[in-house]
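Only one protein chain is missing from this complex, and each of the others stays in its spot.
Chain lettering (A and B) follows the sequence in which the chains are written, and residue indices restart at 1 in each chain.
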Amino acid sequence: MGKADPAVPVIPISYGRTQVIETGKWSSLKPQPLTMIAPCREACPIGTDIPLFLHFIERGRYAEALSAVLKENPFPGVCGRVWFHPCEASCNRAQYDEPVSIQMLERFVSSIKPEPVSLIPAPNQAPQRIAVIGAGPAGLSCAYFLALLGHYATVFEAKKEPGGVMRWGIPRFRLPKPVLKKEIGRILSLGVQLRTNCRVGKDITFEELDKFDAVFLSPGAGINSLLSIEGENLEGVWNGGEFLERINALEKVRLGKTTVVIGGGNTAMDVARAALRLGSKVTIAYRRTREAMPAIPDEIHEAEEEGVAFQYLLQPVKIRRIRGKKLRVTFQCMKSGAPDKSNRPRVLPVKGKYVTLEADSVISAVGEIVDLSWIPEKLVKNGLVETGGDPRIFAGGDAVAQPRTIADAIAAAKRAAISMDLLFRGNQGREALAGFRAGTKGSVSLDAYLRFREEGKWPEAKEVVSDGRINTLYFEKSRRVVAGKLQRDKRRKTYREVNLAPDEARAVYSASRCYSCGQCNACYNCFYFCPEGAIAINRDERTRTVDLAHCKGCGTCARACPRNAVIMKDMV
Amino acid sequence: MRNLRAGLPKKCRDHEGYGMKEFLSGNDAVAHAVKLCRTPLIAAYPITPQTSIYERLSGWEASGQLKGIMMRTESEHSAMASCIAASLTGVRTFTATSSQGLALMHEMLHFAAGCRTPIVMVNVNRIISAPWGFWADHLDSLSQRDTGWMQFYCENGQEALDTVIQAYKIAEQVYLPAMIATDAFFVSHFVEPVDVPDQEQVDAFLPPLDLPHRFDVDKPGFLMPVVTSEFYRHYKNAASTAMDSVQELAEQVDEEFRRKFGRGYGVVESLLTDDAEVVVVTEGSMTSTARVAIGDLRQEGIKVGLLKLRLFRPFPVRAVHKALCGKKKIAVIDRNCSVGGGGIFCQELKAALFHSKDHPGIYSYIAGVGGTDITPDVIRRIALKTLESSIPADAPEWIMNDEA
Partner (left out) sequence: MKHSIALENIRMGVPEPAQDYLSVGHAACPGCGLATGMKLVFQAMGPRTIAVIVPSCEGSIGGVYPITAYGVSTFHSAFEIAAPTAAGIANALKIQGKDDIQVVAFAGDGGTFDIGLQSLSGVAKNNDDIIYVCLDNEAYMNTGIQVSSATPSFAWTGTTPKGNPRRKKNIMEIMAAHYNPYSATASIGFPSDLLRKITKAKTIRGTKFIHMLTPCPTGWRTASDLSPELSILAVETNVFPLYEIENGRKYTINHRPRRLPVREYLSKQGRFKHLSEEQVRAIQAEVDEEWERLIRNAK
């Protein structure tokens, strides 16, 4: 105002600011952060913090996204391709428009180049030595988690290469080998010892494993079930597992012009599609209905799209050779019956009705069982491995009584690794594990466990955000992103991966559709809507600071948080 | 209004002043003053008989002769609002109005004074409705006497021009707004020779503009907030003190003006009052008529004097005391009536002289209301009537017709 001339009258101008008035006293209600579990995280057996890694993708922080995934899952490249994604089935967004394409994004993050993440094992005062039997998804994951916990793992693998079902079961057009190689390499780079061509019971004895502080049994289900019908051993009749192993070993296989595949699981689908690529016309014959097929619907659909024919309600009875090289399979026709006691649909034979199919080759894929020949009897129950009372022995994967999926294998491995660590530290029991659960369904978080180890606090089990708590007013309807596929007529001519990678822009857009249920993602809603301007946001940490001396407790931030991450509490 | 400068012979120049005389209406004279004061922001709304001030200034703004911005507002209320805001921002402002427009501005007049803005406004005194009419009456500006504005009542166009210039100088020292009243048609539209000063003269008289810039984006503050009772009282008291100082300041500025321009008016003007037995008090254009009437009465040997009230707010108590001390009879002519309270100038004069030890008789006359003519004869009658009376009535006497 220029000179301070006393002749110039002072008109009232307020320079003081209202910060001095503590309007926070108007109400005892104050906003508290409320971190809840997103349903996708709970549904994921592996307990991956899905909203976290999606958040990082959305912000372009890809290295941190990959890091977030790797904290819980060493095989994002595999899971991003072959898993049946229960996360997407439980995505809250599905109730509003369409679920987020989580699997696609897991694949996207797994292929970040150059791989910028370097994993560091946690410091460990008393590292232990653990033997892992089987270098499949469960075994390798267990070794990985143990390494992150600061222990030494040695993996014994009977075959000449590690990977288990990932290497020998799943064909290249679903899981390219370089992806697997990279992910296994990552695990080995943590210092995990791998001994291939080493079969327990042949190259080393079971008792030799006593040298280790603990053992994780994950031999998988490597033996194919038999059809137990006449003609099963004829030339030209394959079992599915062996067939796939040969394909995955890049061996030359000849099937002829037509092939019949018997079975309805994922293996049968893989077999059928691989057979297609060998130039054969393929028909799948399954003894029940399509709805009852155990294969993942996506896989069934893929097989259909590629031209595999399906026939249902056919139970194989015998196989004969006819005129030269052709095989004839005789099927008993079946019909759907009333559901049994556990409400599963039954199939019953139609008396006297039979059907035959002729083909150059027949491949059976009717299930896998565990090779128990080398396992002590006390660890066996109902054809599966069971650890019984021995505190040193743990098991997981297809060899135990659990769903036969890669994610369940990884989850079992994680539970075992944490349980081992707890054991080594003098804690025991299932209750201990419950503290690191994500939600209520049993998936466990290694990150939570590591933080407990460091900070000494049990992280609380958290509530899951249901769809009703999401404020959809803040979201506009949108379609989910679906990555492209190879052109349909090209697919069966090549072993190239059928599902294409998403491009970066679409991946970022897809990730931005995530509601971030129950977890602040620095959307700034509360910041903009607070009438007092009492909220500060840390964008990187995704935390909020509320000026409680001036918060009037109106509740706008809690109501306006689209993801239910704020709750009003009476602080009296 | 033609500028006849080019055609005038040299001897028509005023030998005391430096400027040129032009034939100008009162409104034009005012417009010239505003231009000479380099007032850059004018906000106005047309109303008879002010319109030619507005038009004249608009014309100069459009042609660039008047540098600045003319805000052609949609009402007088908004015009004053804009002036207040602009003045607080730190520029010199001006507006003009009359009658209804001034009444419409009423809320803003208080606001302007409360904001301590040195706005100068010319009000052409016109009757205030209802009923309707356009002729001279002082009630419009007198109704606003409580708003905290200075008020000057000008006798003719020359005085109006000079007073506008003086008013800026006074206002920008005391930070109070000034209203300059001129009679409708008698001053606003009468064309008379007016001495228009040179720009350099006025620049030298008015110091460079140094209004505070109340809005400072680098040191932001909240102007004119709600205040406590105590603060308001203090603030009003400060304004009152400032207004009181204008009695003396106006005289000083007028004296300085006289020295520099050769013309001065005082806050009051006494004429032949030394031995007067009755002093007639006038305001505005009626004063010119009164000069003639008083002159004639003196010729007849009647001891009558004249007091012209120029400054009305603040009421020039000291000057009035000085001029009227020892006088026995005072006849106040009011060209207005505050219904139920009589003539306003008379009220104020009575209040000013209440403690005067001489206790003059103050006789109230209401004449010229509605723009009726105050002829020399009316003045004469008033003077004689007053001389005849011994006790002044409480109520004013209305001069209703021009006959005796």
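Of note:
In the analysis below, a residue touches a chain if its C-beta (ideal position, glycine included) is under 8 Å from a C-beta of that chain, and two chains touch if they have at least 3 such contacts.
Everything numeric here is computed off the predicted structure, so don't read it as measured data.
Across A:Q332, A:N499, A:N525 or A:N564, the single residue that touches the chain missing here is A:N525.
The chain not shown here is touched by just one of B:F111, B:F134, B:F190 or B:W398, and that residue is B:F111.
Take subunit B: the residues that touch the chain left off the picture are 40-41, 43, 68-69, 71-75, 77-79, 81-91, 107-108, 111, 213, 215-217, 220-228, 231. Residue-level contact of subunit A with the missing chain is found at 12, 14-23, 26-27, 471, 473-478, 509, 512-513, 522-525, 528-534, 536, 539, 547, 549-550, 552-556, 558-560, 562, 568.
Basically, only the chains that are shown with their structure count from here on.
Taking the mean of the C-alpha atoms as each chain's centre, subunit A and subunit B sit 91 Å apart. Contact residues on subunit A toward subunit B in their complex (touch as defined above): 1-2, 7-9, 11-15.
Across the complex, subunit B meets subunit A through its residues 115-116, 173, 175, 210, 212-214, 216, 219, 221-225, 227, 231, 235, 238-239, 242.
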